[in-house]
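Apart from one protein chain that is not included, each protein chain of the complex appears where it belongs.
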Amino acid sequence: MNENNFIIDNQSLSPEALAKKHAIETDPSCRTNHMEYMEGMDRIESDIKDKVMKTVNAYDYTTYSKADVTNVISRLKSGESCSVEDFKTLLSPSAAPFLEDMARLAQRETRNHFGSSVYIFTPLYIANYCENYCVYCGFNCYNKINRKKLTFEEIEAEMAVIANSGIEEILMLTGESRAMSDVKYIGEACKLASKYFRNVGLEIYPVNVNEYEYLHSCGADYVTVFQETYNPDTYETLHLMGHKRVWPYRFEAQERALMGGMRGVGFSALLGLDDFRKDALATALHVYYLQRKYPHGEMSISCPRLRPIINNDKINPRDVHEKELCQVLCAYRIFLPFANITVSSREQASFRDGIINICATKVSAGVSTGIGDHKAKYEKNNSEQAVNVVNNATNDAGDEQFEISDSRSLDEIYAAIKNQGLQPVLNEYIFV
Amino acid sequence: MQKYDAANDPFILGGHTFKSRFILGSGKYDVNLINAAVEDAGAEIITLALRRANTKDEENILDFIPKGVTLLPNTSGARTAEEAVRIAKLARALGCGDFVKVEIMRDSKYLLPDNQETIRATEMLAKEGFVVMPYMYPDLYSARDLVNAGAACIMPLASPIGSNKGLATKEFIQILVDEIDLPIIVDAGIGRPSQACEAMEMGAAAIMANTAIATAGNIPAMAYAFKNAIIAGRQAYLSGLGRVLARGASASDPLTGFLHD
Partner (left out) sequence: MIYLNGEKNNNYNNSTISNMLKEENYESLKVVVEINEEIIPRDGFDTYLIKDGDTVEVLSFVGGG
């Protein structure tokens, strides 16, 4: 299992639709210019893209030696702060044998900045309609899955179930379809979420500054947008159609969100899509430069790896094994001691339990990436006989974005954090 | 062996390029000091203050400063932004270029700079086309405000002016070096070449000093020592510092034992 074959066919498409799909997949001239903003997209004044990509393009991680790594580690141990150059060294293959040293340094930074707190949240997918064709994603518009958009009554019912489990921080997600899940719909969902949760975050398609302002006024305070890959050439070959195809507009989403008054923003590359070391460098520099420009903004990083999706169970994170993921996360922590690091349920329980002891500060619990199936899934967790009833019980639900690896409930995650002598935190936030 | 060559490491300030990273303050001056600073320490920038003129019979500092040296008038004596602007404009009328070091103090005992007024003055002067070099107490928020106000560099103090006490504000200057994209010029309080060297190792772009050299036993020799210390620190910074050996070892259970595949 190594190189990914993302392209799969969907037999239920009409011959015309199938022809279009094939043309887009095989003929680059059928695709739009991914570096060009589409009509209606804000174009903000910002030099952050250029700064990040200049360093990333010049990064040759093969030039770092073991001696370079021991030098950096010894200086960091003595209390020096981590420079961009140091960070590049820690991301290099030569640093791999020093993972334990890096873990200790990362743990020190985590404890200095976060104490032993580990924050818990849950994602809530409210719609899975999508207008984009991103070949690796289960929600892509050509993938034959059950589509669903929750009504406000259904959203509220889901929220009640989740809130009842004890969760206080929610991350609301949609597929990326302005037509099916417009800003107004998401805003109303934010207003509902504010009734049930103390902290509301969004992971939706990128929007303009005034729309972020509006969503903030509805109660959202955190915005996460994954760049997926920072390599524009690779990005072009993976995001074949739709608004998401526009690389620069996506890159600038966090900055627009901060301009729109959001308190915090989240970043990520989807590790495994491209050269993960370069994507990790780009992600961290994106955070680094944005933090310098907006020092009040709260920054957080996620670190998803590719996962299998419905209709394509072969998708895998290629060369990013747990050790490489751990190296990236330790380097993130050492370079960006102030940033929250979220490790999602894409990773298995043993990894999540281990990594919160080193550098992760936020984990999800009671996760479903499907639409409208919390009630069924939460009840299943509470009932021993109901194991196989789930699929039947959720016939009506929208299908999942990807397979998760850690399906533990809030109670189980809470206990696992406590068992390690760490402090689970459900919330310590005030919306202002 | 690699010799340090300033030509490959230009110091750019307000669009001007300098080879030297030493700036001479001239508060305590005489001919000897200025000669030593220019000839032995390689200074290319010398500060000046503006005062009511003395008559011709008395010596004028401009007579001692060789051609080619950039004059950096300061606004000493100013207690408000408006006064600083007035002084800066007067200095510019004397025909010494657009550089100005903003120095606003409202405390005659410690002579500490007033950051708030300095930010205001910087904004007003930058709008008037000055190359503004604000002297400040090393505070990150103020430094960011100075950047936004149009400063050409940031000049944090190392310790109280004239005290020769060295890098008392080291941790905070390091924060400015790490976080601010403009040159950080450490000003005030540097008492020894080793302190100048340390500031340069930390990533400071240049050093400004006066008392340390002016009050030395042998002024030219001390000026020369400062020059070398600044170059040494700069070269160390550019080279990347070497490793630091920790004493003892810490044995405990591995943190990374949980990793699979």
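For reference, chains read A and B in written order, and residue numbers begin at 1 within each chain.
Just so we're on the same page, a residue touches a chain if its C-beta (ideal position, glycine included) is under 8 Å from a C-beta of that chain, and two chains touch if they have at least 3 such contacts.
On a predicted model such as this, the values are computed, not experimentally measured, just so you know.
*Asks:* Specify the shown partners of the omitted chain in the complete complex.
*Replies:* Result for the missing chain's touching partners among shown chains: B.
*Asks:* Touching the absent chain in the whole complex: find that residue among B:32, B:60 or B:218.
*Replies:* B:60
*Asks:* On subunit B, where is the contact patch with the chain that was removed from view?
*Replies:* Residues 25-29, 47-57, 60-62, 71-74, 76, 86, 89-91, 93-96, 101, 103, 210 of subunit B touch the chain absent from view.
By definition in this document, only the chains that are shown with their structure count from here on.
*Asks:* For the complex, which residues does subunit B have touching subunit A?
*Replies:* Touching subunit A: residues 140, 144, 174, 178-179, 181, 240-246, 250, 254-261 of subunit B.
*Asks:* Enumerate the contact residues on subunit A facing subunit B in the complex.
*Replies:* Those residues of subunit A that touch subunit B are 70-71, 74-75, 77-78, 80-81, 85, 99-100, 103-104, 107, 292, 295, 321-323, 326, 348, 350-351, 353-354, 357-358.
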